[in-house]
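What you see is the complex with one protein chain gone and the rest in place.
Here the chain labels run A and B in written order, and each chain numbers its own residues starting at 1.
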Amino acid sequence: MLSRRAISTVAGAGMALGMAVASSAQAEPLKVGIVESLSGSQTSTGRLYATAARYVLEKVNEQGGYNGEQIEILEYDNGGNTSGAAAKVRQAIADGVNVIIQGSSSAVAGQVSEDVRKHNIRNRGDEVLYLNVGGEAMELRGNKCHYHAFHFTSTAPMRVGALTQVMSEQGDLGDRVYSINQNYSWGKDMQESIEARADEYGYEVVDTVLHEVNRIQDFAPYVAQIKSANPDSVITGNWSNDLLLLMKAVGGAGLDDITFGTAFLDQVGNVANAGQGAMGNYVAHPGNIELLSEEFVNDYQSMTGHYPVYVEPGAVNGIKLFTKALEKVDFEGGDIDVNQIAAALEQATLETDLGEISIREGDHQTVMPVVVSRVSKDVKYPVDGTDMGFEPIEVVSAEDAIFSVQESCRMRRP
Amino acid sequence: MEFLITSALNGVIYGMLLFMVSAGLTLIFGMMGVLNFAHASFYMLGAYFAYTLSGIFNFWIGLLVAPLLVGIIGILVERYLLRRVHFYGHAHELLLTFGLAFIFEELVKLFYGDYPVNYRMPDVLNFAAFNIFGTDYPFYRVFIGGVALAMFISLLVLLNKTRVGIVVRGAERLPQTAQALGHNVPLVFMGVFGAGAALAGLGGAVAGAFYPTNPNMALELGVIVFVVVVVGGLGSLTGSLLASLMIGIFSSFAVGLDWSLAGAFDWVGLGGWARSVGGLLTMSISSISGAMPFLLMLIVLLVRPAGLMGSKN
Partner (left out) sequence: MRYKLPLIALLMVALVAVPPLFGGGVQYALVNALIASLFAAAFNLLMGQGGMLSFGHAAYFGIGAFAVLHLMQAVEYGGLGVPTVLLPLAGGVAGLTGGLFAGYFATMRAGVYFSLVTLALAELLYSLAPHWEGIFGGEAGLSSMRMPFMGLNFGTTLEVYYLTLVWVVLCLVILYAYTRTPFGRLTQALRDNAQRIRYMGYNAHATKVVVFAISTTFAGIAGGLMAISSETANYSIFSTHISAEVVLYTFVGGSTVFFGPIIGASIFTLFGFVVSGATNAWLLYQGLIFVLVMLYAPSGIGGLIQAHIDQRHRLPWARLPLPYAVLAGGGVLISLAAVFFIQSVEHVFSNRYQTVVTRTGEWPDYHLLGASWDPLSPVTWLVSLVLLVPGVIIVRKAMARIHELWEDQGADVYESETAPAAGGGH
């Protein structure tokens, strides 16, 4: 015979369970829309951002989700262009997403950010957050900045600053620097930053090139031009095909005495394409697998099928910072208010393997350290099936790497 | 000086590649009056087939078999699709090939994915042919140029010195007469279409190992190939070769040119005004090099639609 006490305990537990079920049935799930380039020329990069974001959000779901419900993760293919992004942002908002995550291409990022800003102006009380995990253009933090956009990635001044500092310390920068970049917001930012640091590090910018984006088949003419300018080093912000083909042409021409400083050399395939010519070239990036904890690297591998590469470590940190902010705001199963999440995100900090990262209030840029690495054979994780990988040379601290808030950013706070 | 030589070399070789792809289109256009929108797709298919074959067998088998496969596809397209709509006129044939180009592109995306595949030259070809001014010149570029040159010479010989060539040229100029003389003109058309497709496929198989092999390659090259055909002149192989070399050399040199219209205005003392106007006037040639082939095509179309070497309009 059961004691009265036991029965009441069971009944109590049952009631509690029932209530939990009832309240969870009413709870509003957090809906996250990943609006990425899942088709088109930037697919490979878009897929990585989506994978990284999913990895972090699914971790949260494994630990019980958020607001009493599993986080709903929806994927949208923006086709790698702005008109596709415009359509998918509207679709995502119609589907009721609270947060939009997007990364590949600053041009698409600009579109998403503007669409979110306009939506939020028109729909007070029903706002949407935009988490930019990859758009590095300064204008996103400048005249396009707004309260509901957060930028988790580095920018041209951060990458170029770290690159020039470390390459100069290592004696690889030289006096003659060549700048080759893509002719759009990001490439122009890179060129500007390269020119801006000339005095500080005592080099001359021997020539600058802004070329068409993703349309060039053969970089040999550009390599011929680089050669004829006789630089000590070349700095480029090229990414996707434009970097792959540049590296291919450089590898073919055997330009061993010119050092390349890049923003995206760690993109899959570059080292293989450049061959032995890749040795000794630099990359400045927000994360390097060599510096990450083995526990995380293996866990990521088991969940996604590959090691965290290229943009993934940085994107993981960004979305983790976002989930840290979520922990600070409890809606107790009720309606989700993204303004409160945004406020919490401004205060959130995250301890990463490289150091602490946080968001600054002025333009919602993430203050974070930047790693400068060099292609070498002395690495734990070789890439692209070669014997080469990225050996970390120096971690430039968050305070040293960050740029000052641009005057063009006039953020209106709710 | 070194820039001059390297650029000229690069330009000539890119031009030769353009010629390889456009030769077939020139013949078909001259002969059948069909502007084949799917022609650049044959170039793409050649690259992808060669990629697959080189993975299963080796690079050389890919290089040989891929153009044959593409040629067969070309024959099938002519025999079972184009001939069916011939009755409705040229516009319809044009539209059909346009739809086919669409389908080929999407099929490639379906099977191979939406990003470049890793089709690479074999290691035996991956060395420096020579060294000019401290820069290695990749042998594979010379190889591309060599294949194209061999193709041009054999085409010329075939068309000018053999019986097949006489029949083909006869069918092109005077189809009715050729038919009356007992030649099977539809068969000639089919053969030329297939051979043209195979040539484009060969171009793809050779070039795909050097330039990126991706689903956009047909679209990117397609319009340029039209430019070559129009500028070179209807049905003229020599014209195509000239136009190809012109465009190749121009795109290679344009990279280094900072000239703009505003610079030209300086000569007459209006440079300052031009710079204040901005827009088109201050764009440097290097930044608008992509637009130049279309400008050239436009001028040729409006001034001399028969093209550089074309004989009929």
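Here, contacts are C-beta pairs under 8 Å (C-beta built on N, C-alpha and C of every residue); 3 or more make two chains touch, one makes a residue touch a chain.
These numbers come from a predicted model, not from an experiment.
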Request  = Please pick, from B:95, B:150 or B:174, the residue that touches the omitted chain in the full complex.
outcome  = B:95
Request  = Return the single residue from B:107, B:142 or B:261 that touches the missing chain.
outcome  = B:107
Request  = Looking beyond the chains shown, say which of B:65, B:230, B:246 or B:262 touches the absent one.
outcome  = B:230
Remark   = Even though one chain is not shown, chain A touches it at residues 38-39, 47, 77, 81-83, 86-87, 90-91, 93-95, 106-107, 110-111, 114-115, 118, 121-123, 139, 183-185, 212-213, 305-306
Query = Taking the full complex into account, what residues of chain B touch the chain not shown?
reply = 33, 35, 81, 84-85, 88, 90-92, 94-96, 98-100, 102-103, 106-107, 109-114, 219, 223, 226-227, 230, 278-280, 283, 287-288, 290-291, 294-295, 297-298, 301-302, 305
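Assume only the chains that are shown with their structure count from here on.
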Task = Provide the C-alpha centroid distance between chain A and chain B, rounded to the nearest whole angstrom.
result = 39
Key: Touching residues on chain A, where the partner in the complex is chain B   = 39-41, 43-44, 183, 209-212, 215, 217-218, 220-225, 227-228, 241, 244-245, 252-255, 269
List of chain B residues in touch with chain A within their complex = 2-3, 6-7, 10-11, 14, 109, 113-116, 118, 128, 133-138, 140-141, 211-212, 214, 216, 220, 251-253, 255-256, 286-287, 290
